[in-house]
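Before anything else, here's the structure in question.
Removed from the display is one protein chain of the complex; every other protein chain stays in position.
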Amino acid sequence: MVDSRFFPIAAPVELQAIASLTGAVLSTPAGGAIDKTLTFNNVAALDKAGGKDISFLDNVKYIDLFASSKAGACFVRQKFAARAPEGMILLVTDTPYYAYALATHHFYPETAIAAVISPSAHVAKSATIGKNVRIDAGAVIGEKVVLGDGSWIGANTVIDHGVEIGSNTRIGALCALSHTLIGNRVIIHRGVHIGQDGFGFAPSPVGILKVPQMGRVIIGDDVEIGSGTCIDRGAGPDTIIGNFSKIDNLVQIAHNVQIGKYVIIAAQCGIAGSTHVGDGVMIGGQVGLAGHIHIGTKAKVAAQSGVMNDIPVGESYGGSPAMPIKDWHRQTVAIAKLNKKES
Amino acid sequence: MVDSRFFPIAAPVELQAIASLTGAVLSTPAGGAIDKTLTFNNVAALDKAGGKDISFLDNVKYIDLFASSKAGACFVRQKFAARAPEGMILLVTDTPYYAYALATHHFYPETAIAAVISPSAHVAKSATIGKNVRIDAGAVIGEKVVLGDGSWIGANTVIDHGVEIGSNTRIGALCALSHTLIGNRVIIHRGVHIGQDGFGFAPSPVGILKVPQMGRVIIGDDVEIGSGTCIDRGAGPDTIIGNFSKIDNLVQIAHNVQIGKYVIIAAQCGIAGSTHVGDGVMIGGQVGLAGHIHIGTKAKVAAQSGVMNDIPVGESYGGSPAMPIKDWHRQTVAIAKLNKKES
Partner (left out) sequence: MVDSRFFPIAAPVELQAIASLTGAVLSTPAGGAIDKTLTFNNVAALDKAGGKDISFLDNVKYIDLFASSKAGACFVRQKFAARAPEGMILLVTDTPYYAYALATHHFYPETAIAAVISPSAHVAKSATIGKNVRIDAGAVIGEKVVLGDGSWIGANTVIDHGVEIGSNTRIGALCALSHTLIGNRVIIHRGVHIGQDGFGFAPSPVGILKVPQMGRVIIGDDVEIGSGTCIDRGAGPDTIIGNFSKIDNLVQIAHNVQIGKYVIIAAQCGIAGSTHVGDGVMIGGQVGLAGHIHIGTKAKVAAQSGVMNDIPVGESYGGSPAMPIKDWHRQTVAIAKLNKKES
């Protein structure tokens, strides 16, 4: 059950609606008849769900929780259906996590924002504010900022002069943005810093000379960026985040980096200057990418890898320094053997 | 000497009081008589301390600083006492760092907060504010927030609707909290982000579908959380931090993570989704824990480790991928030998 202090109470939904929404096929362990007009009140994890909740099994690690779950209905792959407890209605699908996400959106549809501009927000007169915009207390909107229709600026967030934000984009509390153009339907979580100077210094006879950073940050549509993440603006070229890319918390993206579309970057990764990441790349947590390299389309990089060189299209890499993931696994085994010999 | 711009001037304390507070046994290098009514004015590091200061030796690396220290008195283990300089009074104890901490608390007792609600804070009328609460300038307290007695909300911090904070809990400046319940005597340092959406995305035929995050963050009593740390709320289950656990700066804690009691997590660690960390676990800096694993009670994880699998109760692990720490040390040696052969 969700906590009503934080979430709305969902309206009940008929089983039939869930099945047609997700394309899941209804069945039961015993093969009996199913009342498609049964209603469910909520989604819940396998071990928390009750008879009026819908759950899901995606990761086989949780098969025992599935087998003992009291969930009234559950999204599950056909191959695990036989382990279902008696009385559970099965929503059989090849994509149980996706189906669960669809069902959750159905129970908790996104609500329109309250279009209120707080009297304690500081909005420059030269800013262009779209329709149905929400600006929370203490937010600072600089000169000539453009906020698209339906956008939401969180409390105490600071948007510097000239920044443009598309429609239905949400910027969380306590963000600082400058030198940045952002698309539509973007979600920037709280505490994100975008557009600050890149780390550019030239060694010089008189010490270290700061190199002026004359580029911008360009963020496409439908991007999501996690809390505490930093994206430096370009040095001359722009720093670019492509449409639909998802970036987790505390990630560092340096100047001139170009991230393609549909890229997924897990928490605490660092991408050094001028590196290009192709479309559909998936990067695990705490990975470091060196500067001036290219990560090919749909490549995958294992958590904690240190990537020093280009990765070809579609390849999986791991290790530090990173190598093709099969080599890395073989290497791990070879070292373990060596270890055994020596001991 | 502490800087009076930042700290109060401590009142002098008699040697006798220090000894009985800490259980330390008084002695001198030469074995002479000790005047227990001597007063000391302060605590200080070995190389900064003078005759009216009390210092401590805990890490053997600093034995030379101890031997030449001008501290009037010093907490020290018996085995190092022989290295003491002439004239130093020894406070012999098995736990010099703990004794030093007790003495410091004695010199600098925590003072009550000034219970003032800044007129420039934004406090919703539906919020429940306890007795003796302090709310600093620019803080935003949302609808139906509950602040316990003696709690302190720092400047420009944003507390979203429904959040509950226990008594004598201190939230630093520039924090953003939502979907969170916090216990008593908790310290949240500045710039902490708690309760934002976890990184939940389901691959889908139409790209990447955001999975609504319907859980909370539950933080126990006496927890301390460092600056810049991010704790995502649960996806359905809650994210939980147990009593007395201490988390350093810039740590990432993903959705559904459960941290036990008395856990210590050093800076820049990342804990992926749904992982459970047992009571009394100690985790070094920059460690990554994969998702969906269990770290057994009182296990230890060396800095920079990458933990892919469960760790049994009480074991020490190191390396990336992590292994029992003895294996890791042996492996390091074996590789070094290999290196020598090859060169």
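Every chain is named by a letter (A and B) in the order it is written, and numbering of its residues begins at 1.
To be clear about the criterion, a residue touches a chain if its C-beta (ideal position, glycine included) is under 8 Å from a C-beta of that chain, and two chains touch if they have at least 3 such contacts.
Because the structure is a prediction, the values reported are computed rather than measured.
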Which of B:D149, B:E164, B:E224 or B:E315 sits in contact with the chain that's absent?
-> B:E224
Check each of A:L38, A:V140 or A:I325 against the chain that is not shown and name the one that touches it.
-> A:V140
Residue numbers in chain A that touch the chain omitted from display = 122, 138, 140, 144, 156, 158, 160-162, 164, 174, 176, 178-179, 191, 193, 196-197, 199-204, 207-212, 214-216, 228, 230, 232, 236-237, 250, 252, 254, 268, 270, 272, 286, 288, 290, 292, 306, 320-321, 323, 327, 330-331, 333-335, 337-338
Using the touch rule from the top, list residues of chain B that touch the missing partner.
-> 2-3, 5-7, 43-45, 47-48, 59, 61, 95, 97-98, 100-102, 104-105, 108, 118, 120, 136-138, 154-156, 172-174, 187, 189-191, 222, 224, 226-228, 244, 246, 248-250, 262, 264, 266-268, 285-286, 303-304, 320, 332, 335-336, 338-339, 341-343
